[in-house]
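Down below is the structure, laid out as structure tokens.
All protein chains but one are shown in place.
== subunit A ==
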């Protein structure tokens, strides 16, 4: 828990709290917060701003039978679960397991060249989310970004021109960053990456295969 060094930005936390992020980014935020109590507390403070805004909103007129209808809804619904079940320990945090349908062994990997594998996750179209598996010591081709790219480490570690990223760390890359993420030796690196625009590869070959990779 205390080893996480790279956290979410203020605008991502406020964007998640206020409900303004694409689903793919929401997934990265939810996954990081599952592993980071510091960002969990920061998010709760942004939620408190939402609570203050709600409490300060001038009331609207409810339908005359609104309360009775709500009671009818309650009686028609099954009661909530009395306890929260604790997820079994594993590599993927709970919000990611919901998209994968299980932990790491349930991921359906597809090779994308250089030993790197990926699995695109089903999210809304305004941004994409994928899991990446980079073999220990291997690199993802040098690329830049048109939009915003978030990379959350789930297993192993990688480094690029900027820093070292271990489990739970999130790298927030904007248009200014051109980088070559390289997995540390010892263990394959598994990351969750989300972007709101296609990546831009520098070399010709990756650019040619880009349409086929879907990245």
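In the analysis below, a contact is a pair of C-beta atoms (placed from the backbone, for glycine too) under 8 Å apart; a residue touches a chain by one contact, two chains touch by 3 or more; residues count from 1.
What we mean here is this: contacts and distances are computed from a predicted model.
Engineer: Missing chain, UniProt name, options "Response regulator", "Spore germination protein GerLB", "RNA polymerase sigma-70 factor, ECF subfamily" or "Probable sugar-binding periplasmic protein": which is it?
Structural biologist: "RNA polymerase sigma-70 factor, ECF subfamily"
Engineer: Which is it among A:15, A:141, A:168 or A:181 that touches the chain not included here?
Structural biologist: Answer from the full complex: A:15 touches the omitted chain.
Engineer: From the list A:34, A:155 or A:182, pick the residue that touches the absent chain.
Structural biologist: The missing chain is touched by A:34.
Engineer: Give me the subunit A residues in contact with the hidden chain, please.
Structural biologist: 9-12, 14-15, 17-21, 23, 25-27, 29-31, 33-34, 37-38, 40-63, 66-67, 69-71, 73-74, 77, 79-80, 82-87, 93-96, 98-99, 123-124, 148
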